[in-house]
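Note that this complex is displayed minus one protein chain, with the remaining chains in position.
Each chain carries a letter (A, B and C) given by its place in the written order, and its residues are counted from 1.
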Amino acid sequence: MVIILKNTAAPQQVGELIRWLEDSCKVKTNLVEGVHSTIIGLIGDTLHMDTEAIMANDCVESVQRVQEPYKNANRKFHPDDTVIDVCSRKIGGNKTQIIAGPCSVESEKQLMETAIACKQAGATMLRGGAFKPRTSPYSFQGLREEGIKLLLKAKKETGLPVVTEIMSLAHMDMFTDVDVIQVGARNMQNFELLKELGRCDKPVLLKRGLSSTLEELLMSAEYIMSEGNSKVILCERGIRTFETMTRNTLDISAVALLKQRSHLPVVVDPSHATGLVKLVEPMSLAAVAAGCDGLEIEVHCDPKSALSDGAQQLTPKAFCGVMEKIKALAGFMGKDVDEA
Amino acid sequence: MVIILKNTAAPQQVGELIRWLEDSCKVKTNLVEGVHSTIIGLIGDTLHMDTEAIMANDCVESVQRVQEPYKNANRKFHPDDTVIDVCSRKIGGNKTQIIAGPCSVESEKQLMETAIACKQAGATMLRGGAFKPRTSPYSFQGLREEGIKLLLKAKKETGLPVVTEIMSLAHMDMFTDVDVIQVGARNMQNFELLKELGRCDKPVLLKRGLSSTLEELLMSAEYIMSEGNSKVILCERGIRTFETMTRNTLDISAVALLKQRSHLPVVVDPSHATGLVKLVEPMSLAAVAAGCDGLEIEVHCDPKSALSDGAQQLTPKAFCGVMEKIKALAGFMGKDVDEA
Amino acid sequence: MVIILKNTAAPQQVGELIRWLEDSCKVKTNLVEGVHSTIIGLIGDTLHMDTEAIMANDCVESVQRVQEPYKNANRKFHPDDTVIDVCSRKIGGNKTQIIAGPCSVESEKQLMETAIACKQAGATMLRGGAFKPRTSPYSFQGLREEGIKLLLKAKKETGLPVVTEIMSLAHMDMFTDVDVIQVGARNMQNFELLKELGRCDKPVLLKRGLSSTLEELLMSAEYIMSEGNSKVILCERGIRTFETMTRNTLDISAVALLKQRSHLPVVVDPSHATGLVKLVEPMSLAAVAAGCDGLEIEVHCDPKSALSDGAQQLTPKAFCGVMEKIKALAGFMGKDVDEA
Partner (left out) sequence: MVIILKNTAAPQQVGELIRWLEDSCKVKTNLVEGVHSTIIGLIGDTLHMDTEAIMANDCVESVQRVQEPYKNANRKFHPDDTVIDVCSRKIGGNKTQIIAGPCSVESEKQLMETAIACKQAGATMLRGGAFKPRTSPYSFQGLREEGIKLLLKAKKETGLPVVTEIMSLAHMDMFTDVDVIQVGARNMQNFELLKELGRCDKPVLLKRGLSSTLEELLMSAEYIMSEGNSKVILCERGIRTFETMTRNTLDISAVALLKQRSHLPVVVDPSHATGLVKLVEPMSLAAVAAGCDGLEIEVHCDPKSALSDGAQQLTPKAFCGVMEKIKALAGFMGKDVDEA
């Protein structure tokens, strides 16, 4: 950590600051006096130090971290890729997982038809929302517990492991048989929920918040990991920008950056990110080319009757076409779609 | 609601779409054929209609709402300002509330000293975080239940009503004696929590999410109100932009826009928005000039020893100076600081 | 175009508005009266109409365009891909152009060494900045006219066509022998420059502005095209967001969207977008997978002595490695790198 002092800093203030750093914060200091400004370099473990508290000193101009504030999620300390096992399918390493299914679970018929079609097209896991975070209280809120039961039924039918979103720690009990628990973008910084998930041993698919930096995403992973659960799958799902043609802007560079900074697997959700069916194929291919470990794609047996997000859900037929291209490109990139 | 059709739309597709709209969605339609494009105007209550489902039709280019999607929070249907009573202090109308106190409750001594100083300077309500949403799991997480007890003690001592943040619906019981429950930016779309708060009868101070549109803020208010609790206070606290000099960009235009679109009171938090002590005064005055109903300002008896956000907390002395100017300006604007 | 009226609109105001639209704006109108709001659909050519002028009517709530505001750049009116010939290399169609070279032209030695290395690695065109838009007036501003002479010398030496940036219409004469004139992000809306370029017959590589929507990029292309020059190459080069790990956020979805909306070729600049050498390979591959027609990549014979943007320029050796992968992927995608 580096502290930059104001050029009006009095020697006495600086002395007090240094004493406080060494005595209370237990770090060594190194004073570097420049022509226009003076800095203090801190030596020691600064992970638990609060930059804001340092900033509150009158003589401090700014404070800059040198070390990343995450440890468990940091590739520096864990050079090898984390590979997570989900019912003997692997997320991470040289496998590509295709998590497909409807935005929302709407009925037994809708889910079964869609799940079977996804399986036939080559999907390796089943997604489907039982609890739906909707902007409007007047929109369909999901079948909730009933939706989870239907997902488990579809798993039985198809053999596909199930990924579904949790919206509150009050619902944890309902997720006992779910294979991967998803945390949505709006809950990426629901820290009480993250801590609770850190205390279970299920894989957690953690979506990047709508305007979260990648460091914040890694810090949210750190919340889960610091409680003991290291099975975290990171998910890029688009960030909010000024562009209006798409719902969000899918940040493909996040894939490469996260893989460089962290050992955790990274999946991409092109459906929610763009909100447009016709972007799912090119964005899926781009994500695979950038090195992602999986994709989460929305498929619906009858998109125009969907109770949520109809515009971004592929028909089973369109999904088949996209799957062919994804499989071929994954193979070209030296990976393969993990059909377990 | 207006549906714009693709210029490749076949008459049969359009016919089917119109039948579906009239039969399943129970709205009347009006077809307008232009030279380059054709639109369908919908007549009827479209509040519960899903634009995405319409978009999923092959012949649809785009769908645009005409009506606002919020009703309870909408000034069109409730022309008069909502005034909320908190221990006989009024939020809304011609009063200005000054909610002051530390970022986090850290100890009895720290809270009492700060609360008394705030009261003396003219604050009308006490804020203080017992549950603290922190980006890092390694940062101070708040005193939690103990923090709430201390706040209630400070209330007893000073007579100031207490505002404090809830982070999970699992903690509702601890908030029984709190006067105003705050929902932080990161939980603005924690819909399960919002619904729960909609079922209690306490005032809720709802902060705008870091990258939330004003319409989304109003929709989150609608979640609370649609469950029966109409005591919602909206709070602008800065949005995330590319600017790096401040933590966030305080959107003062939100004050005027929210007051025009909604009847709910609007308060502004210049401390969190900017993260800089020296911006608290000018931004407080700007907010008052723009017509806000209150301010939430961080004050700490000893900012440089603060366990969180030291750089944005005023000393009691600095707060006194700011309060003088706020009171004078509020008076000039025809309002007054409500010292009950 | 659709006009949404306020629910307070008086019949007389609406009548006047309709008369003004029909008489002055020469469009037909169609009134659709809903329960909560009334809209007017306009029938006719609305390309030249100003939405703001309509908004200035007291009875108007909002105005929404139905038709895209661009015509020459619009794929609807030109279904076939535009293919631009640059010294017999093709930009567009089934070719991939690799435009490589240094950020800035710094000296004859630096440029020649770099150009030869780029050629050997398989680059198909040479880039290099003679005029450099730098944030600081104290940074290197480019060799200017001398830089262009060196580029033309390097073209003679290597046979690679030359792409270089113009910063002012006052410099047009110096660009007579340049093969492709580049307009940088900061000049994307320098409309006087765009019009001037529209009057010449050289290919123009138009970079998306730092915070420009794709529609604005297409409108800037329209400025050039409406003056008669249809040889416009669109370039995605990253947009400004809140993320701090990269300089900008490369918007790969722009590739697919621009190709869908427009017939113009689209190239991607991963070097400027990310500002990081280690992201150039994954982002290049992602762009190719998403369907781009070319890449602009920065290469420097000695990056750490570069006078600008050293951190994002590949060494010739690193560029060779990236080129191998790009060629292979382009082939896999059914395109080939156009070595003329």
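Everything that follows uses one rule, which is that a contact is a pair of C-beta atoms (placed from the backbone, for glycine too) under 8 Å apart; a residue touches a chain by one contact, two chains touch by 3 or more.
This one's a predicted model, so the numbers in the text were calculated from it and none came from an experiment.
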Among B:152, B:200 or B:257, the residue in touch with the chain that has been omitted: B:257
Out of C:147, C:265, C:282 or C:303, only one touches the absent chain, namely C:303
Need a quick check: the contact residues on chain C for the chain that isn't drawn. 47-48, 50, 52-58, 69, 131, 133-141, 167-171, 186-187, 189-193, 195, 210-211, 216, 219, 222-223, 226-227, 240, 275, 303-313
For chain B, the residues touching the chain missing from this view: 211, 213-215, 239, 241-246, 249-253, 255-257, 260, 273-274, 278-279, 282-283, 285-291, 328-329, 332
For chain A, residues touching the missing partner are 2, 4, 7, 30, 32-37, 39, 41-45, 61, 64, 66-67, 76, 211, 240-242, 244
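Basically, only the chains that are shown with their structure count from here on.
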Graph shape for the chains shown, where an edge means the two chains touch. Line, ring, star, complete, or other? complete
Any idea how many Å lie between the Cα centroids of chain A and chain C? 31
Note: chain B sits from chain A at a C-alpha centroid distance in Å of 26
Separation of the C-alpha centres, chain B versus chain C, in whole Å, is 39
Multi-chain contacts in chain A, i.e. residues touching at least two other chains, fall at 211
